[in-house]
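Reviewing the structure listed below.
And now, chain A:
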Amino acid sequence: MHPVLLILVPLVTGLLSFFIKNEKSAKIWALVSSTLTVIVSVMTLLHGNYPNSYDAPWLPMLGSRFSVSLDGVGTVLTLLTAVSFPIIFASTYTNNYKKSNAFYGFMSLTQAGLMGVFCATDLLLFYFFWELALIPAYFLCSIWGGEKRIAVTFKFFVYTFVGSLLMLVGILFVYYKTPEHSFALSALRNLPMTAGEENFIFWLFFIAFAIKMPVFPFHTWQPDTYEQSPTAVTMVLSGIMVKMGVFGVIRWLLPMFPAASVRMADMIMILAVIGMIYASLIAIKQDDIKRLVAYSSIAHIGLMAAALFTGNASGMQGVIFQMFAHGINIIGLWIVVDVIEQQLGTRKFSELGGLSQKAPTLAILFTVMCFANIALPLTNSFVGEFLMFNSVFQHNIAMAAVAGVSIILAAVYTLWMIQKVFYGEVREGEVVFTKVPVGTTAMLVVLVILVIAFGVYPQGMLNLTLIK
Partner candidate 1 sequence: MPITYYITLSLVLFCIGVIGVLTRRNVIIIFMCVELMLNSVNMLLVAFSKMHNAKALALNPAGSTAGIDGQLFVFFIMVVAAAEVCVGLSIIVMMYRNTHSVDVNFLNRLKN
Partner candidate 2 sequence: MSTTEILFWFLSALALLSATMVLISKNPVHSILWLIVVFFAISGHYILLNAQFLAIVNLIVYAGAIMVLFLFVVMLMNLNSSNEPQKNNRLKIAGIISGGCLLLLMVDIVMSTTELKGASALTKTGNIGLIKTLGMELFQNYAIPFEISSVLFLSAMIGAVVIGKKE
Partner candidate 3 sequence: MGRLGGASMSKYVYLVPLFPLIGFLINGLGRKLLSKSLIGIIGSGSVLASFAVSLGIFFEVKQPGFQTQVVTLFDFINVAAFKIPFAFQVDQLSSLFLLIITGVGFLIHLYSTSYMHNEEPQHFGRYFAYLNLFVFSMLLLVLGGNYVIMFIGWEGVGLCSYLLIGFWFKNNNYNYAARKAFVMNRIGDLGFLLAVFWILAKLGTVSYGDVFAHAGALSKTDVTAITMLLFVGAMGKSAQIPLYTWLPDAMAGPTPVSALIHAATMVTAGIYMIVRSNILYTMAPATLSVVAIVGLATAFLAATIALKQNDIKKVLAYSTVSQLGYMFLGLGVGAYTGAVFHVMTHAFFKALLFLGAGSVIHAIHNEQDIRKMGGLKKYMPITNTTFLLACLAISGIPPFSGFFSKDEILAAAYEHNKILWVVGVMTAGMTAFYMFRLYAMTFLGKFRGTAEQEHHLHESPSAMTIPLIILAILSVVGGFVGVPEVFAKDSHWLAHFLSPVIIKSGEEGHALDHSTEYMLMGISVVLALIAIIYAWTKYSKTPETGEPEGLGKVLNNKWYVDELYDAVFSKPLLVIGSFFKNVIEKSGIDGVVNGVGRSVNYASRQIRWIQSGQVGNYILLMVLSIVLLILLVFYGNNLNPLLKYFSM
């Protein structure tokens, strides 16, 4: 029952949150409920009896069942989802959102959707949760976002919605290809399809995942959305939600279309590698810290996308590991960005500088996060990127070499960011910078500890990734 609880706890608490009148209690409620989810998640982890699944009839006439199951990748991602939310809530505890009950309610609903996506082993159920995660996120961005939020989040919504609708067509198609008309993951392997059909349906699925990840050139929704969303939501979007696409590829696309995946591998990897370089170069020229992190995220996801299609088992382990690592790292980055934005009201590099004199601890924590972002050894990303790069290298040396340039570029823009924000002389406008909230610092410390811990001893999670 644990996987069900993972979905149920945030779902129920999220719905209840809407009925809380008091702002403060809504916050506390969100913290408590998300911590509860962590407990459930950890219990699931300790449960250790794989596959940890639950199955019940849901839509018999459609051949769909409510079947959820946790394997390695599912466990890793549910863990990430569970751990992220209390960190997000705690680190943004001092932020005040109007109608905070609805805010936290939507957040928890998003979490429920994400959990469902990572657990579902029924394709229709997967699609269902896929959308369930999207809709509250849309509302979160649109209601609590920045100036241009309406247009931007709408673009985000439509973009991902188009993708998921195409996937829906693909889902229907494969459903009718199964002999017993089933959505079960097990039934969807080895479908009797011609190569042409397989290629076509492959793309229907892949576009949905590619938009979500996002892979070049489907990425343009992302920087705008990250920029305009409230940072807590951006954390969810970039920390967890983009992993839905990667996860979709691992859980569904590769098992369903093994042959097409091999056929399309080169094409997708080329796109991914182009995207890495492209996003990195754009990141270098950004003046907005949020947009910079957004493009950096595109570059990192590009590597995951490339590694996914190498067909290399250890590369896959790397991808799974990196999903967790990237989630942790980018949430850390956003937390700092949020602090800066909340305190100074700007995200422009041209208006920032010398903050390390105002907030040395923050500077150090941010620096660690940044170095995790550029995959310095002994941070968690190194392990993931090492394995992924290795798999790309085994697939195609030239691609790995070109992709490797992004490592260098990552250093360029990440250090640029540190330098512009924290180094140099203090700017005039920054006298208003006051103490960083304790909760925020504490959460950053937790994240840093996670970064180092998984960087030094990744084997625990690497073992987890292997579980079938």
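Regarding selection, all candidates are chains of the complex that A comes from, given by their letters.
We adopt the following convention: contacts are C-beta pairs under 8 Å (C-beta built on N, C-alpha and C of every residue); 3 or more make two chains touch, one makes a residue touch a chain; residues count from 1.
For clarity, every value in this text was computed on a predicted model and none was experimentally measured.
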- Query: What candidate from 1, 2 or 3 touches chain A in the complex under consideration?
  - Reply: 3
- Query: Can you name the residues of chain A that touch candidate 3 in the complex?
  - Reply: 155, 158-159, 217, 219-221, 278, 281-282, 284-286, 312-314, 317-318, 354, 356-357, 360, 371, 376-378, 382-383, 386-387, 389-390, 393-394, 397, 400-401, 404-405, 407-408, 411-412, 415-416, 419, 422-425, 457-459, 462-463, 466
